[in-house]
Structure formats: C-alpha cells, structure tokens
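I am attaching a structure below and will ask some questions about it afterwards.
What you see is the complex with one protein chain gone and the rest in place.
In this document, chain identifiers A and B correspond to the written order of the chains, with residue numbering beginning at 1 in each.
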Amino acid sequence: MEQIIVCIKQVPDFSKVPDVPIDPKKGTIRREGIPSILNPPDKNALEEALRLRDSGGGIVTCITMGPPQARAVLQDALVMGADRAVLVSGPALAGADTLSTSYVLAAAIRRLSPFDLVICGRETADSGTGHIAPSLAEWLDLPQITCVRKIEIHGRLLWAQRTIEDGYQEIEGPLPMVLSVTREINQPRPLRLRGVAEAMKKVITTYSPAGLGLEPKNLGLAGSPTQVPRLFPPRPRQEAQVFSGSAAEAVEALVARLRELRAI
Amino acid sequence: MSAPARLAADHRGVWVFAEQREGVLQPVSLELTGLGRRLADQLNTPLEVVLLGDGVGDLAEELIACGADRVLLGEHPLLRDYQTDCYTRVLAGLILGRGPEIVLIGSTSNGRDLAPRLSTRLRTGLMADCIDFEVDPASRILTGIKPVAGSGLLASIICPQHRPQIVTARPGVLPRPASDPSRKGEVRRPDIELGDTDARTRLLRTVRDSTGGARLDDAPVVVAAGQGVGCEENLCLLEQLAEVLGAALGATRPVVDAGWLPESAQIGQSGKSVRPRLYIACGVHGASFHTVGMQNSDVIVAINDDPQAPIFKIATLGVVGDLREIVPLLTDRLKHAGLI
Partner (left out) sequence: MDFGLTEEQQIYRRVAREFAERELAPRAGAVEERGEFPWDNIRLLAEEGYFGMAVSPQYGGLGLNALTSAIILEEICRCCCNTGAILQGTMVCAHLLEKYGSEQIKLKYLVPVTSGQSIAAFAATEPQSGSDLTSHTTSAIDDGSDYVINGRKAFIGNALEAHFVVVLARTPSRSGRPSFSWIAVDRQAQGLSIGRREKTLGIRALSVAEIAFRNVRTPKSNIVGSEGEGLAILSSGLHWGNIFLMTEVIGVAQAALEASISYAKERRSLGVPIAQHQAVQFMVSDMATELEMCRLLAYKAASHYDQGLPFEKYATMLKIAAPDMAMRLTNKAIQIHGAAGYCQDFPVERLMRQARLYSIGEGTSEMHRQALARLLFREGV
C-alpha cells in the first residue's frame, strides 16, 4: 500500500445539542457556537485505514472540505495516527450540496495521487445522505463498494463484506477503489495524550479551489443542482390521549382503546 | 455544475427504478410506483418503470398493475444481481437516451449505492430520503420534503434546473399502492450492451442473517426500546411484550450505541424507517432523530415517566409512568385477555 485517503467531516455534536438552530435563509444548520466533533462513522473509516497501514505499510492522508475551524477534525485525525492532513477551504465552497462537495474532494484527491484506497464513513450525522463515497468514485472513475463491514487486502485485490438489509455480501475488486464503511467495522482507537506531540509535528496542508483549478460555477451554492427553498415545522398532530390513574387502571384503559382502534 | 445544454423543458416522463433481488421485487419499488403514478397523472405524462435483471420478465405484470404505463425491461446476464458499474451504465444510458424529467429510486442498500453514482454521472441533483413529494404541473418542478437532522423541522428540497430530478425514498415511508390486475401497460426490451470488463467488482456470495424473531421492516407491530429502559436487563420486559404481540423489537440510537440491541434494530434517521400498524415506544424520549423513522405508524403508544417527553407530541395514546411497572402489566393484560 502506498497511500490510503480518508474523507472526514466536522459535524455538530448532536449528543450534546439535540436541537440545533437553523439558519432560515440557507436552510442549513447554524454551526457557530455549537460543539463540533469528527463525524463518528468517519472515525471508523480512519481507524480502518490506520489498521491497513499498520499491517501493510504506506501512509494515511485525511482530507476534509470545510471552513477553517474544520482543522480541528484534521488535528484529531493526526492525533489518532494519520500521517498527513489536507483542508480544502474557501468562501466559495459554502453551501455546497453533495455533488459539488464530491467534485471538489475528487479534485483534491487527484492532486494527492498516487493512492490505493479512498475510505469514507457511511454517512454523516448531519445530512446523512451517504452520497459522498459513490459520487467520489464516479468523479474518480473508480470501482466502489458501500456499507463495508470487513476488509481484506490480497495484493492488488480488495475483498469486502458489504452489509445489506438482511445479511451481507462478499465482494471483491481491484485497487484503487472507493469504500464507505459502517460503524460495525471496528472500534476506533482513542485519542491519546502522547499522540498530540507527534501530531504537532505533522503537516496540515490547505488547498484552495483556485489552487485546484476549479471553476467558481461548480462550487458552493452556485455549483449545487439542489436547493432548499424553505424550512417549516411539521403539521401539528392531534394531541395524544394520555391515560392516568394507577398503573393498572391506565393499562386497562389503554388496552380498551387499542381494541377500539383495532390496533390489537 | 451549470445546467446542461439540453433544456429542462425537453425532459418528459416520470420513471421509477424498480429493484429486484433474486427475482423478487423489492417492496419499495411498488411504493414508488404508486407515487410515480400520482406524479405522472399530475404532470400528464407517462410513468415508466425500469427493471433490470436476467429472466425477470414476470415481474413486469405487478408493476403495471400498480400503475406503470410502460416497463423498460433491461435483461442481461451481467444484470442478474446488482452491480454498481453495470447498473449505473445501463440506467444512465437509458436516461440519456430517453430524457425523463423525474427518476424515483428506492433508498435500499443498493439504491444508496446506485443513486449518487448515477446522479453524479448525469451531473444532476439527488434529493435523498424524502418522506413526501409535491409536484407543480406548471413549472414541472418536483419538491421533496425531508426532515432536517436534529431540529424536528422539515425542509423542502428542489432541483430546479438540472434534469432528471432524481429522488430517493426509504422503504416503509410511502403507502403501498393498490394492485389492479386489469390495468394495461406495455413492456419494452431495450438493447443492453454490456461486456465482462464493464463490471469492476464481483459479487462472490450473499449470506442471509438467520431470522430470529419478526423482521423489523415488515412487522405489523413494533415494540421499541429507548434509553429510558435503563439497562440491558430491563429489555426482557419488552421482549415479553413483543412475544405476546408477535412484534418485532426496535431500538433508538442510544440503545444500539450501548450495545443492548444490534444496529439492525435501530429505527430513525440513521436506521430503519417503519410504518407498522402499532408502535409501542417504551422509554423513548422522542428526539426527531428517532421519530423520523416511525412517525407514520398507524397507532403510536408512548410509555414514559416524563410527561414532557417529545414522544407524547407524536403519540396517539400514552401512559405516563415507570415502564418497569407498566410494561409487565400490559403484557399480562394482553396475555390473559387474549388477542383478537
């Protein structure tokens, strides 16, 4: 293995802030002041890359597209053990949907060639589309395997277990390839105190869209075929019928009503 | 991605990509055919369903019965099982050749593998995991409605200029259409050109999980465990209730993270969507991450000791109390009364 590239993203920490404020104009999450973390499935992606490197050699490069504060997730990745980190950033990139985002990431990944593998987390905690890996694979004209829960490398052949609804598939294909991985695939190593000094010696490179030769019309909101015209609260539902009294009384009344509704 | 040279106005027709696995039509494909029918009627344009496979012609009948005007049956040995490269190539080719304005794809594991690759190849927008749809016959713009993560709000999403407008919806979100065997429709068999070198990945084998307990996806009754269950030991109370009801067990994200139930039981934004007849949420707080996956259930019962828990806002019926007391009482009551 020469190089494994891991795409990571900084997302709001929904476990700390369950209800996030929305920017009504852009229809996007208002990030300022919200604690942010490395997207948990991306940690699994990074962990898998580190394991492959630890056993098979090469380097692990993490890449993210985001505002300057996204450096924090690259730093965390370096502390975990990634060798290099790349931030793709620029004001023109804001508001990009997944097509534009994957377009930009693909250009940056090409700049990092040669590489053997691109690994993404299955989806992000915020948008949760799971689009990036297949989109990237298309831009890079590479084979893809999504929802991977186990990987084995044999020479230039990659063997994977792919999770499907009621089981799994075993699929193989040639490197280089793009993968998305599920959280089942591994237990990410923790960030360790001793890793920080090491991480500080490593480099975070910043790429700008202009530096990658990308045209403004393909970036950010301008380069996104999809738009979010508005946000609105869901239709108010009828109030729940809550049964009171002692536990036994409430259960009695509940069962009676369930019968009436033909739910049981 | 500036809009391509071909005008949006030139695109016509609503398409559904119907997914088959081992010769079995996936339920979401029928759900989308139902939706497609409604959209096609509103747009006064035909509904075509693309079905790829090998020797699956008999499935066309059901698609027509559910509303397809035409089934494009693409058959080839290399299409027997879903494979990214072949399916993307064939579907993209068909779309470029025939120019539909809307393509509906089910957000199954294969659908999520295919749709983003396809939309990228076509340089068009993908609106994923929408729960509802509206179309404006005048502008012919499809609006998808989807929940915004963690906010409890909904967003409308559109792809105004690029074509086709590609949309995915999760299984179990849309209603199943009625099947009318008397409906008439056409089956066309476009030429499929595929070579061995087109498929870069190879499916070696498929392994099914042993099914113990009712499958969550189709279960008519679901009993869900939330963080309020408290500990793994208390799960047995819910398991007993599920057994009496013949229900499948579901879980919220915190429960799966704690390892009390497997990831396959997770219901919500990053789990499954279900629409059972009866959904009993035990100790479920009701954060939007979870409720987006079950809010269309026919009857929702919430059991929680916090009367302010958001789950009561979407529940049909509720009991405020300690689930360790309520659930066994409920199990007992149902056991002894006998179920209809």
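In the analysis below, a residue touches a chain if its C-beta (ideal position, glycine included) is under 8 Å from a C-beta of that chain, and two chains touch if they have at least 3 such contacts.
Since the structure is predicted, the reported quantities are computational estimates derived from the model, not experimental observations.
*Asks:* The chain left out touches which of the shown chains?
*Replies:* The omitted chain makes contact with A across the full complex.
*Asks:* Of A:Gln3, A:Asn44, A:Thr61 or A:Gln75, which one is in contact with the hidden chain?
*Replies:* That would be A:Gln75, which touches the missing chain.
*Asks:* Among A:His154, A:Arg194 or A:Arg235, which residue is in contact with the omitted chain in the full complex?
*Replies:* Checking each option in A:His154, A:Arg194 or A:Arg235, the one touching the absent chain turns out to be A:Arg194.
*Asks:* Considering the entire assembly, which residues of chain A contact the chain that has been omitted?
*Replies:* Spelled out for chain A, the touching residues are 71-72, 75-76, 79, 190-197, 199-200.
In this section, only the chains that are shown with their structure count from here on.
*Asks:* As a quick test, compute the distance in whole Å between the mean CA positions of chain A and chain B.
*Replies:* 21
*Asks:* Give every residue of chain A touching chain B within the complex, in rising order.
*Replies:* 12, 14, 17-22, 27, 29, 97-100, 102-103, 123, 125-135, 137-139, 143-147, 159, 162-174, 177, 182-184, 217-218, 223-234, 237-238, 240-244, 247-248, 250-252, 254-255, 257-259, 261-264
*Asks:* Please name which positions on chain B make contact with chain A in the complex.
*Replies:* 1-3, 84-85, 88, 108-110, 112-117, 119-121, 123-129, 148-162, 200-209, 211, 215, 217, 221, 245, 263, 269-270, 277-278, 287-289, 298-299, 301-302, 307, 312-322, 325-326, 329-330, 333-334, 337, 339-340
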